[in-house]
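One structure is given below, encoded as structure tokens.
A selection of the complex's chains, in situ.
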Amino acid sequence: MSLKGKDILSAFDFEREDLERLFKLADQLREEMAEKGSLDYAKGKVMLTAFFEPSTRTKLSFQFAMVKLGGTVIDFDVSTSSLLKGESDVDTMKIIDGYDPDVIVIRQKQPYFPHKVKDFVKAPILNAGDGPHEHPTQALLDVYTIWRELGKVDGIKIGIMGDLKYGRTAPSLSYMLTRFNNLTIYYIAPDVIQIRDEVIENIKGKVKFEKVSKPDEVIEELDVLYVTRLQKERFSDPEEYERLKGAYKIDKDFLSKFKHIPIIMHPLPRVWELDPSVDELPQAKYFEQARNGLFARAALVKEVLGV
Amino acid sequence: MSLKGKDILSAFDFEREDLERLFKLADQLREEMAEKGSLDYAKGKVMLTAFFEPSTRTKLSFQFAMVKLGGTVIDFDVSTSSLLKGESDVDTMKIIDGYDPDVIVIRQKQPYFPHKVKDFVKAPILNAGDGPHEHPTQALLDVYTIWRELGKVDGIKIGIMGDLKYGRTAPSLSYMLTRFNNLTIYYIAPDVIQIRDEVIENIKGKVKFEKVSKPDEVIEELDVLYVTRLQKERFSDPEEYERLKGAYKIDKDFLSKFKHIPIIMHPLPRVWELDPSVDELPQAKYFEQARNGLFARAALVKEVLGV
């Protein structure tokens, strides 16, 4: 089994066996890169990155992954492109595909954009975020991090906290976790930004879940506390935002009140919701998590390229 | 014969024998890339792309061409450069040339910009568009497309439609077509945006041509209908623009009125003047044309590098 030539648009595009194989491959590539620096697997292959929205770590980690596999990256610089001339996105993607990239990585503001263009494009497409909809390779590195840190994914209890309504991280992570058994997800957020019904529909019956309003309620139950940003612009009432900040800020003092501290993850960038005082705790795994993006994405790219 | 080390500033820089040799080389590279992906011809060579104006397909197809020939591309990111500090363009190009790129691809708003800097620069320069003046590698892929689709260029009848006055596509295409025999060019445009006198001067006596005002008048005569954009900002009277739009829009219904439909080409990006309904016709060749840019430019780069 392999993902050779497949589009990866959703976290549901990974079966459990794909995930287990990719995690082992990521570990193997980590070792090979530690030993040799860059590898030769993707020699002569070209990745096209098309980021229609800002990105730091997703774009860079795909670039590093491709380069360290021995391949080349060509970046489609959207800001200086003919999109400004009014060209349709589908035309743009068809033309780029005509230059025969071996894989295309797309980020777009528009939900389902990669789904819309995939039939016009020969190259396999990796969805690097389609608006609030999904971000499957973020989920891949998230679950890879859990697998490495806890030695398993089955049976864990995870709290996902922050802006669950408008974020794409929580949906994709939730979907990927349905591939494992006996898991519990706690969605920790105030009502206005709780997880979308559409996400609940997609996971119902596949995983246990519960909505809670504050981290204090469940933190001692958790194996993993997954923090995400709370964006001010989501709140119609700025005072509500300011009032809520206290309850959703994770710092060292807050965590030290509990007998058991779960591992702390965050997709980054963080702003105020995850305080730098947490960095010194052994449970802080978010920089390791970001770094895991290099290996998880390298594993995926290697498989999709079939090299 | 070869173009090794030569600047390509105008479509007139190609003799007929250069074109025939490049078209065959483009076909050969197409086959080799289909078989092997990337090739080794340009290993260790560096292309510098300096796009002082937005571009999607020209820049990307040069990048893909270079990478698939085995070379490396360094992009001079104009938007973050010291040009902002008031440096002269000639200084900038001299300094970049001092870093020993093997070939420089330039797009500039200013007509004759590459001509102005070429004597200060050791590396061969490929003009990727100098304002409304010329775009010789666009002509190269255009004529390559005609050669592939019709099996010949001699003796054909081509209608070039749209903004002929301010565009650089029509001049370069016209100049390249003078290298072939017994051709007829119909310039299809309203008077305000008809082909420039300077272009007529350059082709007079070398090719038959006629100015016509609407596509209906000649379409059944044509082997090729080459559509270009009609830009609103060219019209002093917006109402005239709106009135003209109907007569210069090519869609499937319009084409189906004719007994004979020529092949349809377009340099892209398109806006309203070439309707997506045309895409399904067998005569629609513009995406193939865009793709031909990869192979035509790869052939040119390979020759100029002398590899």
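Going by the order they are written in, the chains are A and B; count residues from 1 in each one.
Following the convention adopted for this analysis, a contact is a pair of C-beta atoms (placed from the backbone, for glycine too) under 8 Å apart; a residue touches a chain by one contact, two chains touch by 3 or more.
Everything numeric here is computed off the predicted structure, so don't read it as measured data.
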Assembly size in copies, with 2 chains present: 3
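By definition in this document, only the chains that are shown with their structure count from here on.
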Rotation, 0 to 180 degrees and nearest 5, that superposes chain A on copy chain B via CA atoms: 120
Gap in Å, rounded to a whole number, between the CA centres of chain B and chain A: 41
Contact set on chain A toward chain B in their complex: 44-46, 72, 74, 76-77, 79-88, 91-92, 94-96, 98-102
Touching residues on chain B, where the partner in the complex is chain A: 33, 36-38, 51, 54-57, 59-61, 63-64, 67-68, 73, 75, 79, 229, 268-271, 276, 287-288, 290-291, 293-294
